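Partial complex: the chains shown occupy the same locations as in the complete assembly.
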Amino acid sequence: MTPKVEAAVACEIRDLSLADSGRRRIEWAFHSLPGLKSVRKQLIKTRPLEGIAVAVCIPLTAETANLLITLRDGGALLQVCAADPDLTQDDVAACLVRDYAMPVFAVQGESAVEAESRQVLAVDNKPQFVVDENGQLLRQLVRKPELAERLSAALIRSGAASGSPAEIPQIPVIRAGESISSRLFGDRYGTGQSLLDGIIRVTGLFPAALCVVIAGYGGRGRGLASRAKALGASVIVSEVEPVRALEASMDGHRVMSTMEAAALGDVFITATGSKTVLHREHFDKMKNGAVVGNAGAAALEIDVEGLARGSLSKRQIREHVEEYSVRDGRKIYVLCDGKPLQAHLNEPVPAAVLDVGLACQALIVEHLIRNAATMTAGVHAVPKELDQQAARSKLDAMGVKLDRLSADQERFLAGLSGQS
Amino acid sequence: MTPKVEAAVACEIRDLSLADSGRRRIEWAFHSLPGLKSVRKQLIKTRPLEGIAVAVCIPLTAETANLLITLRDGGALLQVCAADPDLTQDDVAACLVRDYAMPVFAVQGESAVEAESRQVLAVDNKPQFVVDENGQLLRQLVRKPELAERLSAALIRSGAASGSPAEIPQIPVIRAGESISSRLFGDRYGTGQSLLDGIIRVTGLFPAALCVVIAGYGGRGRGLASRAKALGASVIVSEVEPVRALEASMDGHRVMSTMEAAALGDVFITATGSKTVLHREHFDKMKNGAVVGNAGAAALEIDVEGLARGSLSKRQIREHVEEYSVRDGRKIYVLCDGKPLQAHLNEPVPAAVLDVGLACQALIVEHLIRNAATMTAGVHAVPKELDQQAARSKLDAMGVKLDRLSADQERFLAGLSGQS
Amino acid sequence: MTPKVEAAVACEIRDLSLADSGRRRIEWAFHSLPGLKSVRKQLIKTRPLEGIAVAVCIPLTAETANLLITLRDGGALLQVCAADPDLTQDDVAACLVRDYAMPVFAVQGESAVEAESRQVLAVDNKPQFVVDENGQLLRQLVRKPELAERLSAALIRSGAASGSPAEIPQIPVIRAGESISSRLFGDRYGTGQSLLDGIIRVTGLFPAALCVVIAGYGGRGRGLASRAKALGASVIVSEVEPVRALEASMDGHRVMSTMEAAALGDVFITATGSKTVLHREHFDKMKNGAVVGNAGAAALEIDVEGLARGSLSKRQIREHVEEYSVRDGRKIYVLCDGKPLQAHLNEPVPAAVLDVGLACQALIVEHLIRNAATMTAGVHAVPKELDQQAARSKLDAMGVKLDRLSADQERFLAGLSGQS
């Protein structure tokens, strides 16, 4: 189904002629990736990945394209496939092929089966190193040991791998999703704002004077709550964990059970990681016109089926917004069918939020290649220095100067920690 | 050029078959217009506009459609044309024709000449009353006195009429744009957020950690500054008026001259109402990658031509974003060619923000029709009670209870004001 | 009862030996009065008040002392008495006498009768000009016309004069309390924070996680609400006026009737300007431990007597805090017996907040003396230029640069306003 393209390298992409558009996107994203830019400059100088075969499975966007270019500029021989076909930007793929001679195997919207066949292509160069999203490429390599013979280390980008440990080869692995910078700038600063922006966009709602209920006060819930409050909403938080509940309260939010909040909220966003957080009993209490959405990881937080069973009819009233007419005449609006908003709102996470994480991933690749030989097999934490180096790259790019400890201060602090 | 439509009433619209889509839009907007809804309920009961011919010139959107329906439900016989053809929503027009039998003359994107010809159609029923945007219909009626013979009063929606007083007939006129509720909920709450949302959307920028420079600290500048700060930006304000400058400073923003700020900002937004606020000397000092946009009323605040003269080349890098390559290698990004962002970003003002203003306009129409006979010709201020009634309608709809003064308190307060 | 002091000028003060302490206070306040400092520099150069006899009645504090010194440095021959004996700082008075040879008649804590006798002394120099707090000195001069024969103009500092117009001589008068800068920096920025600080101080309460109810959303209520929210409180606002109620709602506060709020609040602050805002029915609904205080202008906003009648006993549990044991066992805490907190908490308004107002008053004095001859008798508004000049003085002192309109911009703006 992929149209023919004439490219200088092996590839399977939508259309090479989209490359100009992709180039503009990549360049624009690059402006908001100063931290990655700073790491790239350094890799161009030192070329630590010179000649190393690296297979990459990643959501293929203008932002991650800049990570790929950075690795290429560090000397790596890349083969690339897409982690989530829905997110693939075809013009970006075209630009990588045309302007960077990168073998890319990814087409927007293709099926899971097609996507997997392209993952197989991406590892046919017997990679020495893998940059994986969730373990997809590693599973391919476990199945085809002949392609894994040069494999020496891997970076897994997400926080949690799906699949059992048995499916991971016996090599050193670092999970980037657990880096301080990823968690911090992803959940706390990034997701809160971009999800709220997305909800505002698809609904046309205006947060000021609305009552917004956030279920769950983890990183994402905090981000949502603080941004909603900043935009003039009155925020209610529900939680199961008392210390978090108390924090929410000290942060100026009202805290109550989801059931009590059900009658008060105009907008409900779940961000708990649990299931069935909003169900029939909540819907029964909600105001006419209430809007519900799921910012959790799985499509389980809102019992949309239960709502459908209690409704006379439903219809799509706007893109991403389904209207349920409940038996008593009220209407309840469900965003993206209760599926995770971050994946289904098509609301791009701002490049600036991804920057430190991408810079850190580039540094992890360099670190693994330098040190794989001496590392034990199994999962390793992100070394704290890499997190700091990524943050420092960004600060440098922003022109921010840090204080430096004097020798005297270092001695003093060393003394303190020695003592305790 | 307008396609044929088969409708039960006279009309000139794009396509009657779009009415379903328009209906969904109108209904969705209605959910965010509780204040107008509450006024509508009352007009349905009292029918104060029964049988009165009203010509309306208005930007034709899902939100203003609800004002039209409210006036119709109050008994008015409407004829409607579009104030700004670019903003006309063809599906909304179709729904008004099909489902409300409203004579509508408006097609999205038509030329100024076509638009004017439709204004003529809109007044061919010898209106007794006019709801006008900027005085367009009134000017038509001055030119065709035979159509104006029943004319008894007018509401002008915008704050400032274009054209000279000579072009306004000798009737009582109320300018709705000067109502407290319009200014308050328009500029202060509405524009600040929706413009900032629009800028974030078209640029993909993330405000946290950016330095945002706002030129001008009027209602709009204040709204922009407070929202940018709420989203984590570091805000700089420039002003010419010292009391405003001091307020900005007490509000926690840094205040300095635009020239000093030029070297510090990542994003610049002008909201002064003046001209040439950002010019060559500022561009010369800006950082590589600086983004500039104009939130003022006219296209004069940013000297885009000056920037072009100082640039080697320019290209469109994203929709609404033009990249200028300045001679020294820096790139400067201009939003919407320096034209007013609110008109050119296609960022809809949220219905909730328009609600009180629309409710107030419906009340003004009722007021004018009841009182036109006893009012003097010329421009009148919006009666304070109407502003309060509009606000009260919204609060009622939100379920908010106000305190009421007891007789004793009223006497006490009357005594106080008598004394001073 | 005043102890003997040996001073070079006529005076009636507590103790000249306190002058060192007073000097330190005056100097410290001077650091936070950069706007006044800047006006003072200018008056020292131009000496516009050279040799003019000025009688002053003012609350005698370190901050107002700097205004007195400024007027003296501008050439005035001052005689000074205290507007509110409770606020008189004896050490400051001593310093003015010893170091500035200023005739001061003021002793902390003296009776109203004594204070009035000193007002008489303050005008015994047949003042040409009066700086009055509420009209006290003017009333003396109406009674003793022989002392008023040189009187040519007056500045009244407060917003509202007590007493009838008949008691004001037929001269030009400017009320400084109505200047933009006084209202802005007094109510909006100053009072909100300093009252909240005072309440926190006397109660030891911690605003985060508390529910704070503000009755009234005028300047002072807004300031209180925004500061309480900033400190992590959940704020409820009650109002009688719908536009203000809607603003409160858009500002992110919950709005409801005082009666509904009664059951929810931990702390209640009235700032309405009305009377009996909190009464028996509210007290009946309050939670055990509720704290109530009055930030209004008169001691009438809280019905303390009604609370007392409904209580079994009361006792002072902390300075400024009275505990009422209500019949059902609950305890309610009243601050300062329901009297206006700003006057009774002894919470000094920060000098920085008073600065622009004091600078403006110095400029008004200069203006009156220059222009009294050509001004009509009666009350005049504060000229807008003086407000701006005062604000500019402060900005200059802060090193803030304003933009200046170019000739082209001035023409453009003149054109705009000419047109409308």
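Residue numbering begins at 1 within each chain, and the chains themselves are lettered A, B and C in the order written.
As a convention for this text, a residue touches a chain if its C-beta (ideal position, glycine included) is under 8 Å from a C-beta of that chain, and two chains touch if they have at least 3 such contacts.
In this text, all values refer to a predicted model and were calculated from it rather than measured experimentally.
Participant: Since every chain here shares one sequence and 3 of them are in place, how many copies does the full complex have in this file?
Facilitator: 4
Note that only the chains that are shown with their structure count from here on.
Participant: Specify, for the interface formed by the sequence copies subunit B and subunit C, whether it is same or different in terms of residue numbers shared by both sides, with half as the dividing line.
Facilitator: Homomeric contact, same residues on both sides for the most part.
Participant: In terms of C-beta pairs in contact, which two chains are most connected?
Facilitator: Top-ranked chain pair by contact count is B-C.
Participant: Based on CA centres, what chain would you say lies at the far end from subunit C?
Facilitator: It is A.
Participant: Indicate, using Cα centroids, the chain positioned nearest the centre of all protein chains shown.
Facilitator: Checking distances from each chain centre to the full centroid gives B.
Participant: Hey, how far is the Cα centre of subunit A from the one of subunit C, in Å?
Facilitator: Their C-alpha centroids are separated by 54 Å.
Participant: Which residues does subunit A have that touch at least 2 chains other than itself?
Facilitator: In subunit A, 208-209, 232 touch at least two other chains.
Participant: Give the list of subunit B residues in touch with subunit A in this complex.
Facilitator: Those in contact with subunit A are residues 24-25, 27-29, 31-32, 189-190, 193, 197, 200-201, 204-206, 208-210, 227, 230-232, 289, 317-318, 321, 348, 350-353, 398.
Participant: Considering the complex alone, what residue numbers of subunit A touch subunit C?
Facilitator: That would be residues 208-209, 229, 232-234, 246, 249-254 of subunit A.
Participant: Across the complex, what residues on subunit B touch subunit C?
Facilitator: Residues of subunit B touching subunit C: 160-161, 180-181, 184-185, 189, 215, 238-243, 245-247, 249-250, 255-260, 273-276, 300, 356, 387-389, 391-392, 394-395, 398, 400-406, 408-409, 412-413, 416, 420.
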